[in-house]
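Let's turn to chain A:
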Amino acid sequence: MTPLGPYASFIVTSYALVAAVIAVLIGWVMVDYRRQKARLHDLEASGVTRRSGRSAAKIS
Partner candidate 1 sequence: MIALSALVRRDVRVALRVGGGALIGVLFFLTVVVLMPFAVGPDLALLKQLGPAILWLGALLASLLTLDRLFMADHEDGSLDVILMSRTPLELACAAKALAHWLAVGLPLIIATPVLGLLLNLDGAATGAVALTLFVGTPALTFTGMIGAALAVTLRRGGLLLAVLVLPLSIPVLIFGVAASQAAISGPLPFGTPFSILCALSLASLVIGPFAAAMSLRQGLD
Partner candidate 2 sequence: MTLTDLANPSRFLSLATRILPWLAAATALLLAIGLYLSATAPDDYQQGATVKIMFIHVPNAWLSMFVWGVMSVAALGTLVWRHPLADVAQKTAAPIGAAFTFLALVTGSLWGRPMWGTYWQWDARLTSVLILFLMYLGLMALWRAVDDPSRAARAAAVLTLVGAINIPIIKFSVDWWNTLHQPASVFRMGGSTLDRAFLIPLLVMAVGFTLLFLTLHIAAMRNEILRRRVRTLQMLQASKPRAAA
């Protein structure tokens, strides 16, 4: 690792920002997945199915 020189803070900030935004994206995708799964599960538990004899949980 070479020393970062007088502008180290800019370099670190930009890498940190990119990491943060990507972390938010990953978090959003994962949380969203869990939420949709939970909703599907709830709906199926209350007896609604998309097509007869085929549950959405089986598909994914």
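The candidates were selected such that all candidates are chains of the complex that A comes from, given by their letters.
Annotations for the structure displayed:
Everything below uses one rule, namely that contacts are C-beta pairs under 8 Å (C-beta built on N, C-alpha and C of every residue); 3 or more make two chains touch, one makes a residue touch a chain; residues count from 1.
Computed from a predicted structure; not experimentally measured.
Which member of 1 or 2 touches chain A in this complex comes down to candidate 2.
Chain A meets candidate 2 in the complex at residues 1-8, 10-11, 13-15, 17-18, 21-22, 24-26, 29-30, 32-33, 36-37, 39-40, 43-44, 46-50, 56, 59-60.
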